[in-house]
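The complex appears here minus one protein chain, its other protein chains still in place.
After this line comes chain A, so read on.
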Amino acid sequence: MATAEVYPASEPERWTYLDRVRTRAGPFTNPDAFDGTVVAEAVENMKILVIGAGGLGCELLKNLALSGFKNIHVIDMDTIDISNLNRQFLFRQADVGKSKAEVAAKFVEQRVKGVKITAHNCKIQEKDEDFYMQFQIVVCGLDSIEARRWINATLVNMVDEDVEDSYKPLIDGGTEGFKGQARVIFPTVTSCIECQLDMHAPRAAVPLCTLASIPRQPEHCIEWAHVIAWDREKPFPELDKDDPEHITWLYQKALLRAHEFKIPGVTYALTQGVVKNIIPAIAATNSVIAAACCNEAFKIATNCAPSLGYPDANYMMYSGNDNIYTYTFRHEKKDDCPVCGNLARELVVDPAWTLRELVDSFAVRPEAQLKKPSIRAESKTLYMQSPKSLEEKTRPNLDKTLIELGLANDEEIGVTDPAFATVSFKFKLKFQKSE
(Lines give C-alpha, C1' and ligand atoms only; values in the text may rest on other atoms or scores of the structure.)
Protein backbone atom coordinates (compact mmCIF):
# COMPACT_ATOMS: atom_id res chain seq x y z
CA MET A 1 0.00 0.00 0.00
CA ALA A 2 1.35 3.40 -0.93
CA THR A 3 2.05 5.68 2.00
CA ALA A 4 0.68 9.15 1.55
CA GLU A 5 2.49 12.11 3.06
CA VAL A 6 0.35 12.85 6.11
CA TYR A 7 0.45 15.25 8.99
CA PRO A 8 2.09 15.02 11.48
CA ALA A 9 5.40 14.08 10.00
CA SER A 10 6.86 14.19 13.48
CA GLU A 11 6.36 11.43 16.03
CA PRO A 12 4.91 8.91 13.59
CA GLU A 13 5.57 6.09 16.02
CA ARG A 14 3.80 7.75 18.86
CA TRP A 15 0.60 7.99 16.88
CA THR A 16 0.87 4.77 14.87
CA TYR A 17 -2.40 3.32 16.09
CA LEU A 18 -4.33 6.55 16.07
CA ASP A 19 -3.13 7.24 12.53
CA ARG A 20 -4.70 4.00 11.35
CA VAL A 21 -8.10 5.60 11.89
CA ARG A 22 -7.06 9.19 11.27
CA THR A 23 -5.56 8.64 7.84
CA ARG A 24 -7.59 5.81 6.29
CA ALA A 25 -11.24 5.68 5.47
CA GLY A 26 -13.11 2.80 7.03
CA PRO A 27 -16.24 0.95 5.94
CA PHE A 28 -18.53 3.55 7.56
CA THR A 29 -16.59 6.64 6.57
CA ASN A 30 -18.44 9.15 4.48
CA PRO A 31 -16.01 9.78 1.60
CA ASP A 32 -17.42 13.27 1.00
CA ALA A 33 -16.63 14.36 4.55
CA PHE A 34 -13.32 12.63 5.22
CA ASP A 35 -9.84 13.68 4.12
CA GLY A 36 -7.17 11.55 5.76
CA THR A 37 -4.35 13.93 4.92
CA VAL A 38 -5.66 16.77 7.07
CA VAL A 39 -7.48 15.10 9.93
CA ALA A 40 -4.62 15.04 12.44
CA GLU A 41 -3.82 18.69 11.88
CA ALA A 42 -7.47 19.69 12.07
CA VAL A 43 -7.92 17.89 15.38
CA GLU A 44 -4.76 19.44 16.81
CA ASN A 45 -5.98 22.90 15.96
CA MET A 46 -9.43 22.34 17.33
CA LYS A 47 -10.39 23.85 20.66
CA ILE A 48 -12.46 21.53 22.77
CA LEU A 49 -14.08 22.31 26.11
CA VAL A 50 -14.54 19.77 28.89
CA ILE A 51 -17.09 20.78 31.48
CA GLY A 52 -16.46 19.13 34.82
CA ALA A 53 -13.18 17.73 36.15
CA GLY A 54 -14.70 15.09 38.42
CA GLY A 55 -15.12 11.38 37.85
CA LEU A 56 -16.08 11.73 34.21
CA GLY A 57 -13.93 14.79 33.61
CA CYS A 58 -10.68 13.07 34.65
CA GLU A 59 -11.40 10.24 32.23
CA LEU A 60 -12.41 12.64 29.47
CA LEU A 61 -9.28 14.78 29.75
CA LYS A 62 -7.01 11.75 29.66
CA ASN A 63 -8.89 10.19 26.74
CA LEU A 64 -9.03 13.37 24.66
CA ALA A 65 -5.36 14.09 25.20
CA LEU A 66 -4.49 10.57 24.07
CA SER A 67 -6.79 10.91 21.05
CA GLY A 68 -4.85 13.75 19.47
CA PHE A 69 -6.67 16.80 20.83
CA LYS A 70 -4.01 19.32 21.78
CA ASN A 71 -5.93 22.42 22.77
CA ILE A 72 -8.25 21.48 25.59
CA HIS A 73 -9.98 23.71 28.11
CA VAL A 74 -11.52 22.43 31.34
CA ILE A 75 -13.91 24.22 33.63
CA ASP A 76 -14.89 23.19 37.16
CA MET A 77 -15.62 25.23 40.26
CA ASP A 78 -14.99 22.41 42.76
CA THR A 79 -12.03 21.69 44.95
CA ILE A 80 -10.68 18.22 45.56
CA ASP A 81 -12.18 16.28 48.45
CA ILE A 82 -10.57 13.25 50.04
CA SER A 83 -13.57 11.12 49.01
CA ASN A 84 -12.81 11.83 45.31
CA LEU A 85 -9.48 10.04 45.33
CA ASN A 86 -10.84 6.52 44.80
CA ARG A 87 -11.93 7.26 41.24
CA GLN A 88 -10.75 10.73 40.22
CA PHE A 89 -7.35 9.36 39.36
CA LEU A 90 -5.65 12.60 38.39
CA PHE A 91 -5.72 13.68 42.04
CA ARG A 92 -3.45 12.72 44.94
CA GLN A 93 -3.80 13.14 48.66
CA ALA A 94 -1.57 16.21 48.60
CA ASP A 95 -4.04 17.85 46.18
CA VAL A 96 -6.96 17.83 48.62
CA GLY A 97 -8.40 21.34 48.82
CA LYS A 98 -6.97 22.48 45.47
CA SER A 99 -8.94 23.31 42.32
CA LYS A 100 -10.01 20.22 40.38
CA ALA A 101 -9.66 21.96 37.02
CA GLU A 102 -6.14 23.19 37.73
CA VAL A 103 -4.77 19.95 39.18
CA ALA A 104 -6.34 17.82 36.44
CA ALA A 105 -5.01 20.12 33.71
CA LYS A 106 -1.50 20.08 35.08
CA PHE A 107 -1.46 16.31 35.55
CA VAL A 108 -2.52 15.52 32.00
CA GLU A 109 -0.19 18.16 30.53
CA GLN A 110 2.72 16.50 32.31
CA ARG A 111 1.83 12.98 31.24
CA VAL A 112 0.88 13.66 27.63
CA LYS A 113 3.57 15.76 26.00
CA GLY A 114 2.47 18.40 23.55
CA VAL A 115 -1.05 18.89 24.90
CA LYS A 116 -2.12 22.24 26.26
CA ILE A 117 -4.87 22.26 28.85
CA THR A 118 -6.29 25.55 30.08
CA ALA A 119 -8.03 25.39 33.45
CA HIS A 120 -10.97 27.58 34.48
CA ASN A 121 -11.66 27.38 38.18
CA CYS A 122 -15.16 28.82 38.18
CA LYS A 123 -18.84 28.16 37.55
CA ILE A 124 -19.92 27.61 33.97
CA GLN A 125 -22.48 30.38 34.50
CA GLU A 126 -19.70 32.90 35.08
CA LYS A 127 -18.60 32.57 31.46
CA ASP A 128 -20.43 34.36 28.68
CA GLU A 129 -21.31 33.47 25.10
CA ASP A 130 -18.02 34.84 23.80
CA PHE A 131 -16.21 32.30 25.92
CA TYR A 132 -18.25 29.37 24.64
CA MET A 133 -18.07 30.64 21.07
CA GLN A 134 -14.32 29.92 20.84
CA PHE A 135 -14.77 26.13 21.01
CA GLN A 136 -15.64 23.71 18.25
CA ILE A 137 -16.92 20.97 20.53
CA VAL A 138 -18.23 20.94 24.10
CA VAL A 139 -18.09 17.76 26.21
CA CYS A 140 -19.91 17.56 29.53
CA GLY A 141 -19.11 15.32 32.46
CA LEU A 142 -21.44 16.82 35.04
CA ASP A 143 -23.39 15.48 37.96
CA SER A 144 -26.04 18.18 38.00
CA ILE A 145 -29.04 18.47 35.73
CA GLU A 146 -29.16 22.18 36.47
CA ALA A 147 -25.74 22.80 34.96
CA ARG A 148 -26.57 20.63 31.94
CA ARG A 149 -29.73 22.59 31.28
CA TRP A 150 -27.83 25.81 31.54
CA ILE A 151 -25.12 24.88 29.06
CA ASN A 152 -27.73 23.35 26.76
CA ALA A 153 -29.84 26.51 26.71
CA THR A 154 -26.73 28.63 26.24
CA LEU A 155 -25.55 26.62 23.24
CA VAL A 156 -29.05 26.58 21.70
CA ASN A 157 -29.36 30.34 22.13
CA MET A 158 -25.97 30.91 20.55
CA VAL A 159 -27.09 29.40 17.27
CA ASP A 160 -27.24 31.90 14.47
CA GLU A 161 -28.69 30.15 11.46
CA ASP A 162 -26.43 32.03 9.10
CA VAL A 163 -23.17 31.28 10.90
CA GLU A 164 -21.91 27.73 10.70
CA ASP A 165 -19.44 28.26 13.56
CA SER A 166 -22.26 29.15 15.92
CA TYR A 167 -23.42 25.52 16.04
CA LYS A 168 -21.51 23.82 18.85
CA PRO A 169 -22.00 20.06 19.11
CA LEU A 170 -22.64 19.12 22.73
CA ILE A 171 -21.57 15.71 23.95
CA ASP A 172 -23.03 14.84 27.31
CA GLY A 173 -22.02 11.99 29.56
CA GLY A 174 -23.71 11.08 32.80
CA THR A 175 -23.51 8.26 35.30
CA GLU A 176 -25.54 7.11 38.25
CA GLY A 177 -24.22 4.04 39.97
CA PHE A 178 -23.95 1.25 37.42
CA LYS A 179 -26.01 3.14 34.85
CA GLY A 180 -24.98 5.86 32.48
CA GLN A 181 -25.61 7.59 29.19
CA ALA A 182 -23.75 9.28 26.39
CA ARG A 183 -25.60 11.54 24.01
CA VAL A 184 -24.84 14.03 21.30
CA ILE A 185 -26.81 17.19 20.72
CA PHE A 186 -26.56 19.34 17.64
CA PRO A 187 -28.23 22.47 19.01
CA THR A 188 -31.54 23.33 17.28
CA VAL A 189 -31.05 20.42 14.87
CA THR A 190 -31.48 17.41 17.14
CA SER A 191 -33.29 16.73 20.39
CA CYS A 192 -31.72 18.75 23.22
CA ILE A 193 -31.20 18.15 26.93
CA GLU A 194 -34.40 20.02 27.74
CA CYS A 195 -36.30 17.78 25.28
CA GLN A 196 -34.82 14.80 27.09
CA LEU A 197 -35.56 15.89 30.64
CA ASP A 198 -37.96 12.99 31.01
CA MET A 199 -34.94 10.69 30.80
CA HIS A 200 -33.83 11.93 34.21
CA ALA A 201 -35.54 10.82 37.37
CA PRO A 202 -36.90 14.10 38.68
CA ARG A 203 -34.97 15.41 41.62
CA ALA A 204 -36.73 17.31 44.35
CA ALA A 205 -37.65 20.63 42.81
CA VAL A 206 -40.80 20.94 44.84
CA PRO A 207 -42.47 24.30 45.47
CA LEU A 208 -42.04 25.33 49.07
CA CYS A 209 -45.77 25.46 49.65
CA THR A 210 -45.98 21.75 48.86
CA LEU A 211 -43.29 21.03 51.39
CA ALA A 212 -44.98 23.24 53.93
CA SER A 213 -48.56 22.09 53.54
CA ILE A 214 -49.13 18.98 51.45
CA PRO A 215 -46.19 16.58 51.42
CA ARG A 216 -46.85 13.48 49.32
CA GLN A 217 -43.51 11.72 49.11
CA PRO A 218 -40.85 10.76 51.65
CA GLU A 219 -38.53 13.19 49.87
CA HIS A 220 -40.97 16.02 50.64
CA CYS A 221 -40.75 15.25 54.34
CA ILE A 222 -36.97 15.25 54.19
CA GLU A 223 -36.87 18.48 52.21
CA TRP A 224 -39.29 19.99 54.69
CA ALA A 225 -36.96 19.05 57.55
CA HIS A 226 -34.02 20.38 55.56
CA VAL A 227 -35.52 23.64 54.30
CA ILE A 228 -38.10 24.60 56.88
CA ALA A 229 -37.63 22.76 60.17
CA TRP A 230 -33.89 23.26 60.19
CA ASP A 231 -34.15 26.98 59.59
CA ARG A 232 -36.90 27.30 62.13
CA GLU A 233 -35.14 25.42 64.88
CA LYS A 234 -31.46 25.80 63.97
CA PRO A 235 -30.35 22.86 66.12
CA PHE A 236 -26.77 23.65 65.09
CA PRO A 237 -25.41 26.99 63.91
CA GLU A 238 -24.81 25.73 60.38
CA LEU A 239 -25.89 22.59 58.57
CA ASP A 240 -22.93 20.34 57.90
CA LYS A 241 -24.17 17.71 55.48
CA ASP A 242 -21.24 15.46 56.35
CA ASP A 243 -21.97 15.49 60.07
CA PRO A 244 -23.95 12.35 61.05
CA GLU A 245 -25.42 14.20 64.02
CA HIS A 246 -26.96 16.79 61.70
CA ILE A 247 -28.29 14.18 59.29
CA THR A 248 -29.76 12.26 62.21
CA TRP A 249 -31.56 15.37 63.36
CA LEU A 250 -33.04 15.88 59.87
CA TYR A 251 -33.92 12.20 59.61
CA GLN A 252 -35.86 12.27 62.89
CA LYS A 253 -37.69 15.46 61.94
CA ALA A 254 -38.59 14.01 58.54
CA LEU A 255 -39.74 10.79 60.17
CA LEU A 256 -42.10 12.62 62.53
CA ARG A 257 -43.59 14.55 59.65
CA ALA A 258 -43.91 11.40 57.56
CA HIS A 259 -45.84 9.76 60.41
CA GLU A 260 -48.09 12.77 60.67
CA PHE A 261 -48.98 12.56 56.97
CA LYS A 262 -48.81 8.74 56.86
CA ILE A 263 -46.08 8.65 54.23
CA PRO A 264 -43.85 5.57 54.27
CA GLY A 265 -40.26 5.36 53.09
CA VAL A 266 -38.21 7.86 55.07
CA THR A 267 -34.88 6.24 55.98
CA TYR A 268 -31.55 7.53 57.17
CA ALA A 269 -29.92 6.67 53.85
CA LEU A 270 -32.65 8.44 51.87
CA THR A 271 -32.29 11.49 54.11
CA GLN A 272 -28.58 11.57 53.45
CA GLY A 273 -29.19 11.06 49.73
CA VAL A 274 -31.78 13.84 49.43
CA VAL A 275 -29.91 16.34 51.57
CA LYS A 276 -26.55 15.76 49.96
CA ASN A 277 -28.06 15.18 46.53
CA ILE A 278 -25.96 12.05 46.33
CA ILE A 279 -25.40 10.35 43.04
CA PRO A 280 -23.45 7.19 43.74
CA ALA A 281 -20.32 7.07 41.61
CA ILE A 282 -18.62 3.98 40.27
CA ALA A 283 -15.26 4.27 38.56
CA ALA A 284 -15.94 1.63 35.93
CA THR A 285 -19.17 3.29 34.81
CA ASN A 286 -17.40 6.64 34.48
CA SER A 287 -14.74 4.98 32.43
CA VAL A 288 -17.20 3.36 30.01
CA ILE A 289 -19.24 6.52 29.55
CA ALA A 290 -16.23 8.81 29.17
CA ALA A 291 -14.82 6.46 26.53
CA ALA A 292 -18.09 6.65 24.62
CA CYS A 293 -18.11 10.45 24.85
CA CYS A 294 -14.51 10.73 23.71
CA ASN A 295 -15.30 8.44 20.79
CA GLU A 296 -18.11 10.75 19.73
CA ALA A 297 -15.85 13.80 20.00
CA PHE A 298 -13.25 12.01 17.90
CA LYS A 299 -15.77 11.02 15.23
CA ILE A 300 -17.26 14.51 15.02
CA ALA A 301 -13.79 16.05 14.81
CA THR A 302 -12.42 13.65 12.22
CA ASN A 303 -15.47 12.45 10.25
CA CYS A 304 -13.83 9.01 10.32
CA ALA A 305 -17.19 7.44 11.16
CA PRO A 306 -20.76 8.64 11.70
CA SER A 307 -21.29 10.06 15.18
CA LEU A 308 -24.31 9.85 17.41
CA GLY A 309 -26.85 12.54 16.70
CA TYR A 310 -26.80 12.61 12.96
CA PRO A 311 -28.58 11.41 11.04
CA ASP A 312 -30.21 8.97 13.40
CA ALA A 313 -29.60 7.69 16.93
CA ASN A 314 -28.47 10.33 19.38
CA TYR A 315 -28.64 8.62 22.76
CA MET A 316 -26.71 5.66 24.11
CA MET A 317 -27.81 4.26 27.42
CA TYR A 318 -25.68 1.86 29.35
CA SER A 319 -26.59 -0.33 32.25
CA GLY A 320 -24.25 -2.50 34.25
CA ASN A 321 -26.79 -3.30 36.95
CA ASP A 322 -27.37 -7.00 36.27
CA ASN A 323 -25.17 -7.57 33.27
CA ILE A 324 -23.80 -5.35 30.54
CA TYR A 325 -26.51 -3.83 28.43
CA THR A 326 -26.45 -0.92 26.04
CA TYR A 327 -29.14 0.43 23.84
CA THR A 328 -28.75 3.21 21.32
CA PHE A 329 -31.78 5.02 20.02
CA ARG A 330 -33.12 8.23 18.62
CA HIS A 331 -34.70 10.60 21.10
CA GLU A 332 -37.08 12.84 19.19
CA LYS A 333 -36.90 16.58 19.32
CA LYS A 334 -39.94 18.02 21.07
CA ASP A 335 -41.94 20.66 19.27
CA ASP A 336 -42.95 22.26 22.54
CA CYS A 337 -39.48 22.17 24.09
CA PRO A 338 -39.07 25.49 25.92
CA VAL A 339 -35.45 25.72 24.82
CA CYS A 340 -35.18 24.43 21.27
CA GLY A 341 -38.68 23.48 20.23
CA ASN A 342 -40.62 26.64 20.89
CA LEU A 343 -39.87 27.87 17.45
CA ALA A 344 -41.83 30.81 16.26
CA ARG A 345 -44.92 30.08 14.21
CA GLU A 346 -45.76 32.38 11.38
CA LEU A 347 -48.44 34.93 11.97
CA VAL A 348 -49.86 36.83 9.03
CA VAL A 349 -50.71 40.41 10.02
CA ASP A 350 -51.42 43.66 8.31
CA PRO A 351 -48.73 46.19 9.26
CA ALA A 352 -51.40 48.91 9.20
CA TRP A 353 -53.28 47.22 12.04
CA THR A 354 -53.28 48.84 15.40
CA LEU A 355 -51.88 46.83 18.27
CA ARG A 356 -55.45 46.56 19.58
CA GLU A 357 -56.49 44.81 16.41
CA LEU A 358 -53.59 42.40 16.81
CA VAL A 359 -54.48 41.74 20.47
CA ASP A 360 -58.13 41.14 19.58
CA SER A 361 -57.17 38.86 16.73
CA PHE A 362 -55.58 36.41 19.16
CA ALA A 363 -58.98 35.64 20.64
CA VAL A 364 -60.36 34.40 17.34
CA ARG A 365 -57.32 32.80 15.74
CA PRO A 366 -57.85 29.05 15.87
CA GLU A 367 -54.14 28.45 16.52
CA ALA A 368 -54.10 30.74 19.55
CA GLN A 369 -57.53 31.42 21.13
CA LEU A 370 -56.07 33.69 23.76
CA LYS A 371 -58.49 35.91 25.62
CA LYS A 372 -56.00 37.95 27.65
CA PRO A 373 -52.76 37.98 25.70
CA SER A 374 -49.71 39.97 26.77
CA ILE A 375 -47.32 40.73 23.95
CA ARG A 376 -43.65 41.62 23.77
CA ALA A 377 -41.06 41.88 21.05
CA GLU A 378 -37.38 41.27 21.74
CA SER A 379 -36.61 44.81 22.84
CA LYS A 380 -40.08 46.31 23.18
CA THR A 381 -42.92 45.69 25.56
CA LEU A 382 -45.99 46.05 23.35
CA TYR A 383 -48.86 45.37 25.70
CA MET A 384 -48.97 43.69 29.11
CA GLN A 385 -52.33 42.89 30.70
CA SER A 386 -50.66 42.95 34.10
CA PRO A 387 -49.12 44.04 36.44
CA LYS A 388 -51.13 47.23 36.64
CA SER A 389 -48.25 49.68 36.32
CA LEU A 390 -47.02 47.99 33.17
CA GLU A 391 -50.54 47.79 31.74
CA GLU A 392 -50.91 51.54 32.23
CA LYS A 393 -47.56 52.29 30.63
CA THR A 394 -48.18 50.08 27.61
CA ARG A 395 -51.87 50.94 27.09
CA PRO A 396 -51.09 53.88 24.78
CA ASN A 397 -49.43 51.38 22.41
CA LEU A 398 -52.82 49.82 21.69
CA ASP A 399 -53.80 52.68 19.43
CA LYS A 400 -50.55 52.69 17.48
CA THR A 401 -50.07 50.70 14.30
CA LEU A 402 -47.57 47.88 14.09
CA ILE A 403 -45.42 50.05 11.84
CA GLU A 404 -45.54 52.95 14.28
CA LEU A 405 -44.42 50.58 17.03
CA GLY A 406 -41.32 49.81 15.02
CA LEU A 407 -42.19 46.19 14.29
CA ALA A 408 -40.67 44.65 11.20
CA ASN A 409 -41.51 41.81 8.90
CA ASP A 410 -40.07 38.51 10.26
CA GLU A 411 -39.72 39.94 13.75
CA GLU A 412 -40.51 37.60 16.61
CA ILE A 413 -43.07 38.34 19.30
CA GLY A 414 -43.70 36.46 22.54
CA VAL A 415 -47.29 35.98 23.67
CA THR A 416 -48.40 34.81 27.12
CA ASP A 417 -51.79 34.34 28.67
CA PRO A 418 -52.60 33.39 32.28
CA ALA A 419 -55.11 30.84 30.97
CA PHE A 420 -52.19 28.87 29.55
CA ALA A 421 -49.95 28.77 32.57
CA THR A 422 -47.56 26.20 31.19
CA VAL A 423 -47.00 27.51 27.71
CA SER A 424 -46.01 30.68 26.01
CA PHE A 425 -46.17 31.29 22.32
CA LYS A 426 -43.70 32.70 19.86
CA PHE A 427 -44.84 34.10 16.56
CA LYS A 428 -42.94 35.45 13.62
CA LEU A 429 -44.73 38.39 12.07
CA LYS A 430 -45.48 38.08 8.38
CA PHE A 431 -46.59 41.39 6.98
CA GLN A 432 -49.32 41.22 4.40
CA LYS A 433 -51.43 44.16 3.32
CA SER A 434 -55.11 43.29 3.40
CA GLU A 435 -57.00 44.24 0.26
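For the reader, a short list of remarks on this structure follows.
Just so it is clear, a contact is a pair of C-beta atoms (placed from the backbone, for glycine too) under 8 Å apart; a residue touches a chain by one contact, two chains touch by 3 or more; residues count from 1.
Just so it is clear, contacts and distances are computed from a predicted model.
Matching "Methyltransferase HEMK2", "Alkylglycerone-phosphate synthase", "NEDD8-conjugating enzyme UBC12" or "Glyceronephosphate O-acyltransferase" against the UniProt entry of the left-out chain gives the name "NEDD8-conjugating enzyme UBC12". Taking the complete complex into account, A:Asp231 is the one of A:Glu13, A:Asp231 or A:Glu245 that touches the chain left out.
Within chain A, the residues in touch with the undisplayed chain are 30, 32-34, 38, 42, 46, 125, 136, 146, 149-150, 153, 157, 161, 164, 167, 169, 186, 189, 205, 207-208, 227, 231-234, 300-301, 303, 307, 310, 338-339, 342, 344, 346, 372, 374, 376-381, 384-390, 393-394, 408-414, 416-418, 421, 424, 426, 428.
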